[in-house]
Structure formats: structure tokens, C-alpha cells
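Note that one protein chain is taken out, while the other chains of the complex remain in position.
Naming follows writing order (A and B), and every chain is counted from residue 1.
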Amino acid sequence: MASEVKFEKVDFYYGAFKAIDSLQLTILARKVSAFIGPSGCGKSTVLRMVNRTNELVAERTRLEGRVLIADENIYDGVDLFSLRKKVGMVFQRPNPFPKTVYENIAWAPRIHGVKRTDELDEIVEKSLKRAALWDQVKNKLKSSALSLSGGQQQRLCIARSIAVNPEVLLMDEPTSALDPRATARIEDLVEELKADYTIVIVTHSMQQAARISDSTAFFLSEGAGRPGRLIEFGETERVFTNPSSRLTEKYITGRFG
Amino acid sequence: MAVVGIILIFTFVISAGLPLFFKVGPYRFLFGMEWRPTGGQFGILPLILGTLLVVAGALVVGGSAGVVTAIFLSELCPQVLKRTFKVVVELLAGIPSVVYGFFGIIVLIPFIRSQVGGSGYGILSASIILGIMILPTVTAIAEDAVSSVPIDYKLAGLSLGATDWQTIRQVILPAATGGIATALVLGIGRAIGETMAVLMVIGNAPQIPDSLVKPVSALTSTIALDMAYASGDHRTALFAIAIVLLLIITLLLISIRLLHARLGSAE
Partner (left out) sequence: MTRARVFDLSAKAVAWAVAISTMVFLILIIGYVVIRGVPSIASVGLEFFTTAPRGIKMQGGVYPMIVSSIYLTVLSLVIAFPIGLGAAIYLAEYAGRGRFVELIRFSADLLSGVPSIVFGLFGLAFFVYFLKMGYSVLAGALTVFLMVLPTLVRTSEQAIKAVPRSYREASLALGASKWQTIRRVVLPSAAPGILTGVILAMGRAFGETAAVLFTAGSVPQTPASPLDGGRTLTVHLFYLATQGQIEDSFRVAAVLLFVVLGFNLTAGWMMARFRRRFG
């Protein structure tokens, strides 16, 4: 079950620093949305608002406004653990646990209460298949996840996220540490996964955004110490061919950032 | 220089102590039940037991508290408090052992005497004081180990909806096992070698104890206590005890090295 994610007049602060200014944005279910913009524009902060992990990396964060997943405000008394179960996340660098391939996938279902081995086996197989990794690792389930290649590790991390049936899948520059071939496989995988999930991907590569996303959001900050703003959001094709903002055009044609 | 120093120490201590091994025989020395050097009885089993019991007690008190404090400092503690806490831990490591011993005499001994019984001097008091003394070592090294686990693991665990404790217990700690083990082994090393504080609270009675509040003797404290008046075989025996201490420390150090080598090749 994929859900819509809605930001309603969101301001976000790290301590006294305002990182995001009045964000208004609706991310559609079963679509891939790309966040683009130069470094420091706040795109990753916006991404991490969705599973509330900003508050894990910094103290004294504050959010004004509302962020809704399936019409439920996740900043109003929501249970963080079920929220994070509902929103999967894939990171810049592949970060499988230093455990076996099997344990990497089975870990989260187990802490969420799945106890029976046959059930866990099934989840592991299904998740790895869904991440197009099963054929390569089915004979290595008991080896360390760290023995896999970088691209395989990243697909393992995707499999790990989808093992708990999330509604939204966040990806923070998931291919920035990978070579072009591994990148292509991840991109193919994203295309396939969007049938079931709402996918948000932060990327530095405009080509990547153009290749795999349905909609694109362009963020920009006017300089260090200034908050990031959403400049433009729309269908990817339209944003790239006919941007409505001069700033977007300048960024896309490579004139800054 | 370090090499020269260590060679000098080993040769001198060993050459001064070895004759006793031959005279008494290694078995009767290490496993002899009676330490009565003025009466010609050189069995150090009571001393070894005393050291082992006290060190085990210190590990229970200081080792566990140290590891928990390390986890707290690196994973749970708010930034504001963290610096203060770390300074306090560092300061604690610097307090001279006689001061700990003195604290034991004026606070701990009377407390144990009134609350638990006995004279107050003994295994329990020595364990607690030693535990406090190894706590900073264990905390500092274990904290390094826990905080050097990449934050990516923690984020991954928490973004899967795990609780902090589940993430710490099942992801972070397993990744830091090697460092935590090192911390504990170094703590053990420090506890075995500690002399003055132990001497001041252990009661100094070379006997095999039947309760935790009985006074005993440790290897180190016996050397410090007897050296003032020992002569002849008694004196040689003290050097022989020092050989045993050196052997234990060397073995501990080698075990840390092996631990690291194994963990290094596993990665």
C-alpha cells in the first residue's frame, strides 16, 4: 500500500538556523519523485523529515507546519517506531549491517514480531527477489553482507527496507558511491519498485532525475545561512524542458551549483 | 629505550626470583596452600585466589558500569552533558591510587562493616575500590569502540523502526565487541596490577576465604607489604611473585593482540 506524502506550510529549524522555509508540496503515491538542487539547498533535510531522522543526526530540531502521510500528521503525537517502519530509507553509502545476508533482511521483520523461521525465510526470499538480488546471493545467505560488491550491498539495503512492507521509500543519493553499471541496475530497480511504493529520491545527477523520475522538485538556498526553498515542482519532463522559474533553468543548464 | 627497559626489568626480576622456583618447585609455589614466608612456606595459591576474586569483583562492579557508561556517553547522552561527563571520567583516571585507598578506609570500610558485617576490610571492599578505579579505563576505551561504529548502522537500524535499545543491543554492540573486549581486558590488567589501594583495604591476610567480607591478600599487596622487612628466601619469593605478575600481564597483552589480529582479518 503506497501513500501520498504532503507537506503543508513547513518551516524547519536546526537550533536557531532555519533550514527550510514554508514548504508546500504533495508527493504522489506510486510515482518516483526526484529532489534536485545544489549542496546545502535542504533537499536531504526535506527527505529526512518524512521518517523523522533529522532529529537523530542533530539535536534541537524543530518543525512548524504539517507533514502528512496518508492524511495523518506525522509530527503530531505519532508513534516514531511505526512511522519509521512505514517509511523505508536507503542511504548514500551502502550500509548493510555487519551480519549475514540473511540476517540483514530478517532483522527488521523479527524485531517487529515475526518469529517463525519459515515465515522469515519467505520474507527474505521475497525481498531479495524484489530487489533483483536473489539469484546472486541465494547461495550466500549465510555469508557476511560486507563480502558483497557495492552495488549488491545497496540492493541488499533496498531489500532490507522493503522487508517490512513500507508505504514510502526514501533514497538519499543511493548511487553516489556506485559505478555506472551498478547505478544502472539500481535505476532499473527503482522503476520496477514504483508500482508498489511512493519513492522519493535525492540526487545530484540531473540525468538520473530525468531518467527515472515522474516528478521533480528543485530546491535552492540563496546562500550559506539562508533557508532552502522549493523553487519549482512538476512533471519531470516539463521541469526539464520548460521550467517555469529562471532559477531552475539556470541550474539545469549548469550555470550554478 | 622501551625495549631496553623491558628487557632490563624482565632480566632483573626473573634472575632475582627464579632461584625460588627451583628451590621450592614451581608446583608447590603456584599451588601451595600456605603462604607463611617467615616459616618457610611459600605457597602463593591464597594470593592468586585473592587477586582473582578481587579482580572478578572489580569486573562485576567497574567493568559493567564502565561499559554501560560508555554506551550511555556515545549513544544516549545529550551533547551538553557529554563533555562534562568525559572530563569527569578523565579526572577519575588521574586520581592517585593512595587517595582511592584513603577514601576506601574512611568511607567504604566503615560502611561495609556496619551494613554487611566483618571488619570491613576484605574482598568486597577491595572489589568496589578496584571497580571504581578501573571504571575510567574501561569507559574511555569502550566509549571509543562504541562511537567508532559508523553512524550509518544506527541510522539504518532506527529507520527500520527499531527502538534505540534494539539498535544498540543488536547492531551497534556486536560491531563494537572487539573494542569492548579490549577495554575489559585492559581493565583486568589494571586491576591485577593495582597495589596501593588494594593494600589499604584488602585486610592483608593470606588465607583462602569463605566469605566476601573476609580479609585476604593479593599478589601485588603482598609484595608491597612484605618488601619492607623481607630478607633471604622471603625476598626472593617476592620477586618470584613479580614474575607471576609479569607473566599474567604479558599473556593479557598477547591476548589483546590476537583479538585484534583476528578482528582485523575478519573485516
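The rule we apply is simple: contacts are C-beta pairs under 8 Å (C-beta built on N, C-alpha and C of every residue); 3 or more make two chains touch, one makes a residue touch a chain.
The model shown is predicted, which means the values in this text are computed figures rather than measured ones.
S.K.: Based on the whole complex, identify which of B:S159, B:T195 or B:S217 touches the chain you can't see.
M.R.: B:T195
S.K.: Identify the residue among B:M33, B:V60 or B:V99 that touches the chain left out of the display.
M.R.: Residue touching the absent chain, from the options given: B:V99.
S.K.: Which is it among B:I112, B:L135 or B:V216 that touches the chain not included here?
M.R.: That would be B:L135, which touches the missing chain.
S.K.: In the full complex, which residues of subunit B touch the absent chain?
M.R.: Residues of subunit B in contact with the hidden chain: 1-3, 5-6, 8-9, 12-13, 16, 65, 68-69, 71-73, 76-77, 85, 87-103, 105-107, 132, 135, 163-166, 168-169, 189, 192-196, 200, 220, 223-224, 227-228, 238-239, 242, 245-246, 249-250, 252-253, 257.
Definition applied: only the chains that are shown with their structure count from here on.
S.K.: Round to the nearest whole Å and give the separation of the Cα centres of subunit A and subunit B.
M.R.: From the centre of subunit A to the centre of subunit B is 48 Å.
S.K.: Would you tell me which residues of subunit A are touching subunit B in their complex?
M.R.: Against subunit B, subunit A makes touches at 51, 53, 56-57, 59, 81-89, 91, 93, 95, 97-99, 107-108, 111-112, 146, 157, 160-161, 164.
S.K.: What residues of subunit B sit close enough to touch subunit A in their complex?
M.R.: 78-79, 150-163, 166, 170-171, 174-175, 267
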